[in-house]
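Provided herewith is a single structure, encoded as structure tokens, for subsequent inquiry.
All protein chains of the complex are present and in place, except for one that has been dropped.
For clarity, chains are labelled A and B in written order, and residue numbers in each chain start from 1.
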Amino acid sequence: MSVNANGHAETADAHAHGHADHGGAHHELPFWQKYIFSQDHKVIGIQYAVTALVFLFFGFTLMMLMRWQLAYPGRAMPFIGSLLTNGMPGGVMQPEFYNQLGAMHGTIMVFLGIVPLAVGGFGNYVMPLQIGAPDMAFPKLNMFSYWVFLPGGVVMLSSFLVEGGAAQSGWTSYPPLSDIATKGQTVWLLAMVLLITSSLLGSINFIVTIVQMRAKGLTMWRLPFFVWAQFVTSFLLLLAFPPLEAASVLQLMDRVAGTSFFLPSGLVISGEVLKVAGGGNPLLWQHLFWFLAHPEVYVLILPALGIVAEVLANNIRKPLWGYRLLVYATIFLGFMSFVVWAHHMFMTGMGTTMSTFFQTTTMIISIPSVIILTCFLISLYGANIRFTTPMLFAVAFLPMFAIGGLTGLPLGLTASDIYLHDTFYVIGHFHYVVAPGTIFAMFAGIYYWYPKATGRKMNDTLGRIHFWVSFVAINGVFMPMFFQGMAGLSRRLYDPTVYAHGRGVQPLNVVISWSVWLLALGQLPFIWNFFSSIRGGVKVSINPWDSTTLEWAAPSPPPHGNFLTDPVVYRDPYEYSVPGKATDFSPQFVEG
Amino acid sequence: MDSTHADPHGAASHDAHGPEEIAKHVRVYIMVFLSLAVLTGVTVGISYVHLGSHWMNIVVALVIASIKASLVAAYFMHLISEKKVIFWVLGLTALFFLFVIFIPMATIGETRHFSDPANSAAVVSAPHH
Partner (left out) sequence: MSDVAIPYSVKPHPVTGIPNGKFAIWLFLASEVMLFGALFSSYILLRTGAPSWPHGADELNVPLATVNTMVLITSSITMVMAWASLKMGSLSKYRLYMAATLACSAGFLVIKYIEYSTKFHHGHYPSTSNFFGIYFTLTGLHGIHIIGGILVNAYLMIFTGMWKTDREHFENRVENAGLYWHFVDLVWIFLFPSLYLL
């Protein structure tokens, strides 16, 4: 992907750059330093984004295979099935392979797809531009983060090749099953240690950059909401990830050194008592895992909310309603996300007092989420909306995120959770948050910032086809899951038809599966659009959306060092349609 | 952290660590070192004395460890004269640290039986190792 077509502009700019208290001759960087081991936050951002998109598509492919088994249990899969001789002999999916696909789908989508795209990709590319910084605070550390993430991802995928296949204990890796699972689980843990390390380094870099490197005049209360979202997200990554690292180390010890941190005494496997010291507590893993994984949910959604805020503000052509309220709600949301984790554990028998505590905190955390969504809806009210391609995705995000959020309430209440726990209802709930929610926001972000990264716009017609097919298909995928879940259908079932209540809702599985495959087809225009527009897209000005935030002051694509002159900030981030002004947008970087 | 807005009025000459200042610090460092050594001796010695209940021993040992840790943090890590932004970060961390220590503990009341060998009914039917 062409990031910086004009090397001469880059050199000239670095000289012009005002922070220059450095000497040394400038020179053209060799290819491997410019595009592979680059220290430029924009190149690293694009590396993250492209890698994450590839992983996302891979994780989606795993799901497409699973959907065949769910729609037509036990039937041989034509063509593709015969290629996967190990997992699908004769085209029929094996239960172990199904479990591997499920575990790896979750792991890949969360840890290799959305987080690297939302934080590593968008955060890296956009955040320093939006705060008017020449780069991240630690460019080498930034490069290092990516080069720890990539091996982590490769190791994770390579686990399909080890004896016994990939991890098959779900993305949550609950012991004792994960403790006694095949070798793939050990590879999963090693990969997680790499991925966590990468995230930690990245989050440190983000926080330092946002606090220390804002342009002159850019106070915290003038930051675009996207930057605030990344700021809170970074704290979640920084403080929530280490407990999972601890848990991974403990599980590694269980699997490699024979400890029994998560193995209770007297565990019987296939009729034989497991020969370990015992005395461990499987719930310990759940605590440590969810201590990360619940804040992780907000790591998945906050950057998405940030992107939606930017795209909305730009296309409603008026200031975002309740900017400060949004920021306070986000900070409160981030804080509360550390005290809700055990609502994933209502069924573990942890006692009514603690269940009530977590039920209460869970109800409280829904308040800031609703505040954020309400601010966005009020912003839309009375606006003269421009339905650009990014805006379509951003607007669709709102009801999708609302459905995802509201369906979470019955899961956060202990009484209704007893019935709904671990059913397809849960799958529907969180996928509404992260798939038509977060991923739609990611698409909005890609269409929105593509002109900044390449100097060209993506094709609008293809964008609209992509949007409408995706929108219809994705609801076809997740809406029926609520009905299946309410009928009592459990998640992670290899063959739902073994139960009578599963057979009743089996036709819905066929609907879902065909919607999934339609959704895949709907991504083809996007993939074509994404690559062909690098050279074939319409050339646009440096501020094609008439936007107000700082990234639009830099050339497209911005050179190494970003701005031609040090930007100075004069006003709040979303000053659209200010009365008495000649244009309907007053950029932060324009005086007067 | 709203006090951290960026309006650079020149690089503030904040350096409180002039050479004379440092020489004074060195004496403090040595005092801290000696206190740490004494406290180490005390905590080992006291661990051989039964203080009424095992809980009392735990509390005393942790209090001594906390004093030692505070000395290291305050003087060796200069936390005593550190900037506000660091305190914000550490305050937040301390809070979440308390969550991760105490909340799981509060939930074990009714799950303790998992690790009790008398309760060996846990059966997992999975393919062998």
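Keep this in mind: a residue touches a chain if its C-beta (ideal position, glycine included) is under 8 Å from a C-beta of that chain, and two chains touch if they have at least 3 such contacts.
Small disclaimer: the values here were computed from a predicted structure and weren't measured.
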For this session: Write down which of A:P242, A:G266 or A:G349 is the residue touching the left-out chain.
Result: A:P242
For this session: Looking beyond the chains shown, say which of A:L83, A:A257 or A:A582 touches the absent one.
Result: A:A257
Exercise. Looking at the whole complex, which of A:L62, A:I114, A:L190 or A:V211 touches the chain that is not displayed?
Worked result: A:V211
Problem set entry | chain A, residues in touch with the chain not shown (by the definition above) | 10-11, 14, 17, 19-22, 26, 33, 39-40, 133-135, 137-141, 200, 203-205, 207-208, 211-213, 238-243, 245-247, 249-250, 253, 257-261, 276-277, 279-281, 284, 287-288, 291, 560-561
Problem set entry | Residues of chain B in contact with the chain not shown | 3-12, 14, 17, 19, 22-23, 25-26, 29-30, 32-33, 36-37, 40-41, 43-44, 47-48, 54, 57-58, 61-62, 64-65, 68-69, 72-73, 76-77, 83-86, 89-90, 92-94, 96-97, 100-101, 104-105, 108, 111-112, 114-118
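By our rule, only the chains that are shown with their structure count from here on.
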Exercise. How big is the gap, in whole Å, between where the Cα atoms of chain A centre and where those of chain B centre?
Worked result: 33
Problem set entry | Contacting residues of chain A [partner chain B, same complex] | 176-177, 180, 211-221, 235, 239-240, 243, 264-270, 272, 278-284, 287-288, 291, 338-339, 342, 345, 348-351, 353-354
Seminar exercise, completed: The residues of chain B that touch chain A in their complex are 1-2, 4-8, 85, 92-93, 96, 99-100, 103-104, 106-111, 114-117, 119-129
